[in-house]
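Provided herewith is a single structure, encoded as structure tokens, for subsequent inquiry.
Yeah, one chain of the complex is gone here, protein chain that is, but the others are all in their spots.
== chain A ==
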Amino acid sequence: MSTNMSNRMINLLVPAIAVILGLLVGAIVMLVSGYDPVAGYIALWQGIFGDSYAIGETIRQITPYILAGLAVAFAFRTGLFNIGVEGQLIVGWFAAVYVGAAFDLPKVIHLPLSILAGAAAGALWAFLPGLLKAKMKIHEVIVTIMMNYIALHVVNALIKTWSGGGDKTERILESASLRSEFLSSLTDYSRLHYGIIVALLMVVVMWFILEKTTTGFELKAVGFNEHASQYAGMKIGKNIILSMVISGAFAGLAGAMEGLGTFGNMYTRGGFTGIGFDGIAVALLGANTPLGVIFGAVLFGSLKYGALNMPNAAQIPEEVVQIVIALVIFFVACGYAIRLFLTKMSKKKGEK
């Protein structure tokens, strides 16, 4: 019993230690580069919690992080690594904005329809890698990565075509907007929108699918042991595709939140949003559980938004936070070493 308890403690401690190590190495990086890490982290803190506007914007930033984290986590649970969240997010963003701008419908239909369009686009973008994995055993990692670049270039081209050569789409109609006067005024007119509610709702949806449905059970079983699941009569290919599609739908929703809530349109991009890749960090830190994803998203979303304050307040390039995020993933991946260290520590204590 006592070893069980310490195991659970260790499971919680590993991500915590990874985060602390990440921040620590981040501080060393700043120090070595001739910046003041204390000033840097104070600027980061101020950027996150400085005033009600900052808090509103931080929560806004957390919204897509939750959804991207769910997308990665859901695929992970089925034994799939969806690095394509970034691309699925981009097509979801575009599809949501397109439906939001091109149709004129009452809000009760228009808003859900636009959100669904985003989810559907993301799901579609993930369907192909799932299909290739299921039918031809082509590793999903490479296909999803390639799909990211295709999404980026195709959506850029679509925006150009739609706007007649411009670099941004039309704005969505009010009836498709997630904007909220109430939330906005509550936080000193930040861009906080109703998307956070959608995101939290999806956390429940993921928990429900995984824990309360047969489908979820099958998906997890395939993730645990493909051969045993097949022996038990489950269709491996179908489950792989389904898992990718659900994962892609979460990712598409993340894009829809950006399109319908934060920006209200879409611009051509020179590179990726980064949200999809940070979603990997969110999922790993949250141990691929729905609740864990919330914690991961709060942490990384806050770091990401707060970082924007660092160049102004402390003259430190905001990329240092991206270094910290990458390091946290690295240290979580090295969980074995941290675990080993912790077990040795606790054994020593026990001997005393």
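Definition applied: contacts are C-beta pairs under 8 Å (C-beta built on N, C-alpha and C of every residue); 3 or more make two chains touch, one makes a residue touch a chain; residues count from 1.
The rule is simple: contacts and distances are computed from a predicted model.
Leaving aside the chains you can see, what is the UniProt protein name of the one that's missing? Options: "Cell shape-determining protein MreC", "ABC transporter permease", "Outer membrane lipoprotein-sorting protein" or "tRNA 2-thiouridine synthesizing protein B".
The UniProt record for the chain left out of view names it "ABC transporter permease".
Which of these touches the unseen chain: A:38, A:109 or A:142?
Considering the complete complex, A:142 is the one touching the chain left out.
In the complete assembly, which of A:58, A:88 or A:156 touches the absent chain?
A:156
With the missing chain put back, one of A:23, A:134, A:219 or A:325 would touch it. Which one?
Spelled out, the listed residue whose C-beta touches the missing chain is A:325.
By the contact criterion defined above, which parts of chain A meet the unshown chain? Give residue numbers in ascending order.
Here the touching residues of chain A are 29, 33, 81, 83, 128, 132, 136-139, 141-143, 145-150, 152-154, 156-158, 160-161, 270-271, 277, 280, 284, 317, 319-320, 322-323, 325-327, 329-330, 332-337.
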